[in-house]
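Missing here is one protein chain; the remaining ones are kept as they sit in the complex.
Each chain carries a letter (A, B and C) given by its place in the written order, and its residues are counted from 1.
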Amino acid sequence: MDNMMKLEFLNKSNNERFARTVAAAFATILDPTLEELSEIKTAVSEAVTNAIIHGYEDSTGMVCLEGRIDGRTIEFIVSDRGKGIEDITQAMQPLFTGKPEMERSGMGFTIMETFMDSIEVESVLGGGTTVKMSKTLKDR
Amino acid sequence: MDNMMKLEFLNKSNNERFARTVAAAFATILDPTLEELSEIKTAVSEAVTNAIIHGYEDSTGMVCLEGRIDGRTIEFIVSDRGKGIEDITQAMQPLFTGKPEMERSGMGFTIMETFMDSIEVESVLGGGTTVKMSKTLKDR
Amino acid sequence: MRMKLIGQMHVLVVEMEEELDHHIAQNVREIIDKELKRTNAINLVFDFRNLSFMDSSGIGVIIGRYKIVKILGGSVIIVSPQPQVRRIIEMAGIHKIIKITNTLDNALKMV
Partner (left out) sequence: MRMKLIGQMHVLVVEMEEELDHHIAQNVREIIDKELKRTNAINLVFDFRNLSFMDSSGIGVIIGRYKIVKILGGSVIIVSPQPQVRRIIEMAGIHKIIKITNTLDNALKMV
């Protein structure tokens, strides 16, 4: 592993922007293209937002964003210790949302899958959710 | 406390820029002036650089940057588990440096003191160093 | 976010700035819905020229407003989304139900 960082922050919605800015700053170490950078920022924004609104709902908790760099591959792991996902396959379907009343679009996981090369989701009901995403950047 | 974050990263010199960008992104939550933002960025850059080059020298270790927001007051705590400082009073004197051969200027602590409202340094020889800095931003 | 009303056309123009995420969306939604009621506007133009980032929370905002405006008998038009924003819009299929154009002038001709 060439580099790593781990960020923990409160599940406040004004930390969503902070967290994706951190992800972008970490990715900047690899001198990504503007497109790669905006893909990473968006994917991380989705995962962090999910941790905040679905993981914790109204309770207080910490969200964790880990970043790892290995060659041109960058990996982000977003985790919460919130309520967990009952049916991961269903949750990852495009347009599925558990919170239509909040005007959620159900496109979060689809965006993460489209913008990153791979995504893995692990979740324990009542224990929390971990989303691991990685992307190999173009050689520059 | 209104907000908090904790960042850990490897003591690699290309993380210096990453760490001060994170500090600036966290401070941005308070909508600081450009001057306040650049003062925070500079002070954090000094503390993080010290952890990397003085704390760990050639060994590998993790640097920690914590941020806390309380009203208009923002606090940063930079810590390492490196070699520690023998004489803190001497270390904090303007122009004192333990590494003149590296062209260090000995101005790091002076910059932190000038740009932040308060600074506290704790250190244990062989155990590491913790620098706590805080600054109250102008009302906007 | 800035808003202006073009009264004789019943158009509310919403100019978004910086980044539209879940945190911002909560406010944006409320403000637009209140303003639609207050002004009796039935058409909504999202001016995205200065919006540099949007995630899926923005999709929810757009589709939610689209549903309201449709009931009022009006339409929603999006102006000048930047590349990242455009990709999110297209990924969600919003461009199939909402018109996108390059200038505010064009948008006002299309309502």
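Just so we're on the same page, a contact is a pair of C-beta atoms (placed from the backbone, for glycine too) under 8 Å apart; a residue touches a chain by one contact, two chains touch by 3 or more.
Since we're looking at a predicted model, the values are computed, not measured.
Partners of the chain left out, restricted to shown chains and counted across the full complex, are B. From the options B:42, B:73 or B:134, the residue with contact to the unseen chain in the full assembly is B:42.
For the chain missing from the display, the contacting residue among B:13, B:93 or B:118 is B:13, taking the whole complex into account.
Those residues of chain B that touch the chain absent from the view are 13-14, 16-17, 20, 35, 38, 41-42, 45-46, 49, 52-53, 102-105, 107-108, 110-111, 114.
As a convention for this text, only the chains that are shown with their structure count from here on.
Common neighbours of chain A and chain C (chains touching each): not present. Inter-chain spacing, taken between the CA centroids of chain A and chain B, is 28 Å.
Across the assembly, chain A contributes 14, 17 as residues in contact with two or more other chains. Residues of chain C in contact with at least two other chains: none.
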